[in-house]
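Here it is: the structure, laid out below.
With one protein chain held back, the other chains of the complex are shown just where they sit.
Let's turn to chain A:
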Amino acid sequence: MNYCIEVAGLAYQFSDNTPVLKDIQLRVPQGAIYGFLGPNGAGKTTTLRLITGLLRMQKGTVQILGRSFREHRLEILRQTGSLIESPAIYEHLSAAENLLVLQRIYQCPKSNIMEVLQTVGLAAVSNKKAGQFSLGMKQRLALAMAMLHHPKLLILDEPTNGLDPNGIIEMRDLLKKINREQGISILISSHLLPEIERLATHLGIISKGRMVFEGSLEQLSGLRQQVRGYLLDTTDNAAALELLAAQEIPVVTDTGRIQVPALPVAAIAELNSQLVQQGIGVYGIQPVKNDLETIFMDLIQA
């Protein structure tokens, strides 16, 4: 598989030696929408700032589009578009002028300006000062600025931050469209699991400066199919709990039902027989499967 971003052994610490990132390994497949997920303060932005060269690297390697970032910074940046944290926009300039500032540097055709403004739905307000834009419009303009030179790769740090639900849906649809129609690979960070679940094809989860999961959404869904326990419905929960305690089986009863761990199927069948033999009626045995949120919480709390 070809990867447009390959990060290996990335570590970073502040000047007071507080470690922020520890041995980050990250691989973004070509053509993927890679969701970089983690709670606030996990190290997402620091990772992205290191990848884009906004922070000086201390340890590790970053390869983008098959080249070392350290050695080929300019060539890589020519093919990459970035939106790091809040949108960086010159508010005293119009939307079109903001893009013109970048067009001069990239020396791409001027026609790209209207093209990207149309893509993000800002063509009608191209001459309006960016300072008068709503946050959603600013985010879209920042995305247009990142896409102006037709990059092969987009690096977006929480681009939906501060957007209302409608804005989030619009941004998500826009990113899917860009990825599908223009074949642009996208690395997008977020702390919102549902957002990434609906958008990404691949996923990396970071917690406390460490990568705790990396794989496709299917692999994560595979974890979802795993049974994390069984719920028992009995006619006499108190007697059932006594029997389970005697067998030293840990239980959870906070839902009013008895939850036992994910024992082998044979052990569950045996447990059922024992309960019935003790005169306790069992009218339900229900497997409990993982939901994504639980998996995510388990991963970041591990």
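Keep in mind that, in the parts below, a contact is a pair of C-beta atoms (placed from the backbone, for glycine too) under 8 Å apart; a residue touches a chain by one contact, two chains touch by 3 or more; residues count from 1.
In the analysis below, contacts and distances are computed from a predicted model.
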{"item": "UniProt protein name of the chain not shown, from \"GntR family transcriptional regulator\", \"ABC transporter permease subunit\", \"Sarcosine oxidase subunit delta\" or \"Cysteine desulfurase\"", "value": "\"ABC transporter permease subunit\""}
{"item": "Candidates A:I89, A:I206 or A:L244 - the one touching the absent chain", "value": "A:I89"}
{"item": "Missing-chain contacts mapped onto chain A", "value": "49, 52-56, 73-75, 77-78, 80, 82, 84-93, 97, 100-102, 104-107, 145"}
